[in-house]
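Only one structure is covered here, and it is reproduced in the block below.
The complex appears here without one of its protein chains, the remainder shown in place.
We just call them A, B and C in the order they show up, numbering each chain from 1.
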Amino acid sequence: MAVHPGHLKAAAKRRLPSAVFDFLEGGSNDEVTLKRNLADFEALRLNQRVFDHVASRNLRTTLFGQRASMPVALAPIGMGGVFHPRAEIHAARAAASFGVPYCLSTLSSCSIEEVAAEVGAPFMFQLYMFKDRAINAALLQRADQAHCPALVLNVDTAVQGRRNRDLDNGLTIPLRLRPQHIVRILQKPRWLLNWLLKKPTLGNLAPYSPDGSDLATVSAWAEPRFKGAVTAADLEWIRHTWPRKLVVKGILDAEDAKLAAKLGADAIVISNHGGRQLDGASSTASMLPGIREAVGDDVELILDSGVRSGFDVLKALGLGAHGCLIGRAFVYGLAAGGQRGVAAALELIAQELDEAMTLTGTADATPCRVVSCCVEL
Amino acid sequence: MAVHPGHLKAAAKRRLPSAVFDFLEGGSNDEVTLKRNLADFEALRLNQRVFDHVASRNLRTTLFGQRASMPVALAPIGMGGVFHPRAEIHAARAAASFGVPYCLSTLSSCSIEEVAAEVGAPFMFQLYMFKDRAINAALLQRADQAHCPALVLNVDTAVQGRRNRDLDNGLTIPLRLRPQHIVRILQKPRWLLNWLLKKPTLGNLAPYSPDGSDLATVSAWAEPRFKGAVTAADLEWIRHTWPRKLVVKGILDAEDAKLAAKLGADAIVISNHGGRQLDGASSTASMLPGIREAVGDDVELILDSGVRSGFDVLKALGLGAHGCLIGRAFVYGLAAGGQRGVAAALELIAQELDEAMTLTGTADATPCRVVSCCVEL
Amino acid sequence: MAVHPGHLKAAAKRRLPSAVFDFLEGGSNDEVTLKRNLADFEALRLNQRVFDHVASRNLRTTLFGQRASMPVALAPIGMGGVFHPRAEIHAARAAASFGVPYCLSTLSSCSIEEVAAEVGAPFMFQLYMFKDRAINAALLQRADQAHCPALVLNVDTAVQGRRNRDLDNGLTIPLRLRPQHIVRILQKPRWLLNWLLKKPTLGNLAPYSPDGSDLATVSAWAEPRFKGAVTAADLEWIRHTWPRKLVVKGILDAEDAKLAAKLGADAIVISNHGGRQLDGASSTASMLPGIREAVGDDVELILDSGVRSGFDVLKALGLGAHGCLIGRAFVYGLAAGGQRGVAAALELIAQELDEAMTLTGTADATPCRVVSCCVEL
Partner (left out) sequence: MAVHPGHLKAAAKRRLPSAVFDFLEGGSNDEVTLKRNLADFEALRLNQRVFDHVASRNLRTTLFGQRASMPVALAPIGMGGVFHPRAEIHAARAAASFGVPYCLSTLSSCSIEEVAAEVGAPFMFQLYMFKDRAINAALLQRADQAHCPALVLNVDTAVQGRRNRDLDNGLTIPLRLRPQHIVRILQKPRWLLNWLLKKPTLGNLAPYSPDGSDLATVSAWAEPRFKGAVTAADLEWIRHTWPRKLVVKGILDAEDAKLAAKLGADAIVISNHGGRQLDGASSTASMLPGIREAVGDDVELILDSGVRSGFDVLKALGLGAHGCLIGRAFVYGLAAGGQRGVAAALELIAQELDEAMTLTGTADATPCRVVSCCVEL
């Protein structure tokens, strides 16, 4: 269905109302960090090597204690239902059949239970903490009952980034749609029909909120109840409560990374939330080497934000990452064609990664082995 | 009325005749310094921190000896009446209710006395020196009688910058409006009506000039009477004459800053006049750290020129400033909606600053505490 | 027929269906390396010298053991027939009469034997290795019988680069032309007529493939049979088998260059395949000096990829190259006007090189003598 990554993005753009595409594509404020994520990847150079090729490359690795057919996992994406009906089930199935880890967001459209029931493969659960510890405990318990192999604790959302595109499009809580916004939605009748037939909600939070079936109501209920900043004490509590692997997502600073590791994180996701939180923050590609140096070789570091291709994945490995999370790169596929679209996105990334490994003479998709394939600018 | 800063600028553009918008937006000559001011802010990186959040951020600080609800003050803006009727009263009221210092320009449309009478809150007065010391003395006395807590002495206007946009638009002294200029003005009838009903003048200078009610006449009278370059002797005279805080505005060089401090300035505004004077001058963001190092930690340094958002304010603090002056950033709001527009502009900056402090783990809006939040390029 | 290089490119663009022009012009993936090749040449500076002019410049040199009227040779170009009927004969004749080496591709439209018969001047043969050693041996033997003075072994195509433009245009194996592609081809009736009258194939491979007269069939036959990665053992075998000069093409790394030299390469072509293979690889201009330093002064190094003018040729000499291969720079001429077009392209490059040598005071077109004419950025 797609022969290069640009196709999936273009297809997503064709399918989605422009405001929804903007919600996916955009970053916070002036989108400086969003652009840096991409520019800093582009500026890295891969070493072309010709004689030390191995007959075949090994893309398999272990991420968050799980086997992965390539060093990539799907990042947690909230409000998935605006991109495709039953988004998370589509994405999780594609991930499962491709053999890469999937992470369900607190703000997913389908609930933990639905995904567990429909997908039949393990998935990770990402937690945005609530002020009310009872809710946190309940969510952890549900994730535990769903046998999630890892909990991904988001720590970069002390306050939500101001996304100018969403503000322009009236995508606020509460919604402020104006006539021009409505008109643009009507231009995508297929999307609209899907929406009306299968109105998404926030499946995990619906049980705690007054009108659980309505996305707007649940969002408005949840908004003021998020805890925001995560403290060291919070992390300790979760480490204590959660029985399996613990991943801390949203770190961009060496001190923070060292603290997370000290408090028991099994893996750390280096992220600026895809340029959607602190505008003006550095790219993850530029910060990773310093963090790797600070934490040493034993801590599992995953690079997130700005990964668009298998070439970027190899660059991340070369900078010291164990693997990558991808957000938009798979959501383009999801919006373009549900499970099949996500599968196509993963297939492309794997092919590109394999090509890049072949042409750089990289045998194994692990951080130590490929670090020489990259030259920093 | 506005949900992100771009809205205020766009609204100002809609309201104002294009020549007036250009007068606001433009810089001198090729606008190289104007662009540098913005680019150098954009290039700075903010440190994303996640675990050392404080429960609440303290934005309050002290500027020029006055309490400020955030480290921002409104810069002196001449000819305010071209942006909104009774501009200074609107802006000063918005500043007062938001709790930030306001500075009235020598070239304000409303006079010191009018502002004092209508606003009922202290404001600073900015002085452009005249050749005639009697006028200087009179202006100081009027500012004193209005209980201005600080005098802001402008020193960067030895000669007025050549602003190509104004020259193109016929905004010269005397005016040289051509038919095409008139046509463009007629496209903004609401602005024109306001102008005709409430013809602005230069309120502070009207008393000394032949036909005080006419902006063109007063400007033409004043133009050749400005002193231009301010000498060390001038500064000493003012320090001696003026009883309260003295601020020197328009310094971009470490030696000049040291001299100003030595001669008794209570605070120094690092400024290139918003890129409207010496084209080719460095950005203030690039010069501030060197000046801070030269003058030491005790001198109050305020960064001016290029500040457009709360993110820029935090970057300025991180470079060593005690706070910022904002020019265009508030005038967009003023032109868009008078007092309410200025209030909206201030509100946005405060929100952005708070968000930026939250996501960088910055507790206090003071120079020393946040210097680690910035990495120079 | 052409007065500056832009003309040839424009003429090629006018003649060719857009998909064919894209096939020529494009690079792999996001074309980052393609752009780097050009940008890094542009950033180099030539030393303007005025008093040490020699009465005449000597452009003659030796490349791959052959005399060359300037330090330039024509790179191997596959599928030449899509640019001009009997492309290789046109190009080889132009090269012969201009006095520069020509290299025939494994994937040429005309076969080794046809070119040998029609051109009557020596040419080099470029080998893409096949998995089946018998085919390799057969090709070497044919090249030997044609008295090719040098074999150019390509080593940078372990896997073929993914060229997004070709994918967009349906130029895949097998072809996937859609109606819109056909329409664009019909806009170039002259090209179409040539195609239909003189349907190109892959002349060298036709004998081994089922329907040798059909380009699509031969390509599909060949595609899975290429060996891809070339190993040190392969190189040793070829060094052993091939009786005359051996050139290794497609090296961008100092270690690889040292190995190639050690295993008996007579010359090494520093290349990233014109930005058509590993996207993200460095430009050849940026890598050459390091490779020169690593291999010492005695190894013949030829720079390939990104050379568009005689100025670029001089820059390459200044960086330490013995000469350059040009790909697109001559194919523009070929597409624009067959043999005459290639001659025009060579003429322009020679003139530019002579001008550049004159204005930099460079007497001889050899690496050692002109190295001071360049300042790296």
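A few points about this structure:
Just so it is clear, a residue touches a chain if its C-beta (ideal position, glycine included) is under 8 Å from a C-beta of that chain, and two chains touch if they have at least 3 such contacts.
None of these values were measured; they are calculated from a predicted model.
The shown chains contacted by the absent chain are B, C, with contact judged over the whole complex.
Note that of B:Asn164, B:Thr217 or B:Gln351, the residue touching the chain absent from this view is B:Asn164. Contact with the omitted chain, checked across C:Thr284, C:Ser309 or C:Thr366, is made by C:Ser309. The missing chain, though absent from the display, is touched by one residue of B:Ala10, B:Leu175, B:Leu193 or B:Ala232; that residue is B:Ala232.
For the options B:Gln277, B:Gln339 or B:Thr358, the residue in contact with the chain missing from this view is B:Gln277.
Chain C meets the missing chain through residues 3-4, 6, 42, 44-51, 53, 309, 311, 315, 351-352, 354-356, 358-360, 375.
For chain B, the residues touching the absent chain in the complete assembly are 29-30, 32, 155-156, 158-159, 161-162, 164, 167-168, 172, 228-232, 235, 250-253, 255-256, 259-260, 272, 277-282.
As a convention for this text, only the chains that are shown with their structure count from here on.
In terms of inter-chain touching, the protein chains here are arranged end to end in an open line. When the CA atoms of chain A are superposed on chain C, the rotation angle comes to 90 degrees (nearest 5). The most distant chain from chain C is B, comparing centres defined as mean Cα coordinates.
Chain A and chain C, compared by their mean Cα positions, are separated by 43 Å. Taking each chain's centre as the average of its CA atoms, chain B and chain C sit 60 Å apart.
Looking at chain C, one finds that none of its residues touch two or more other chains.
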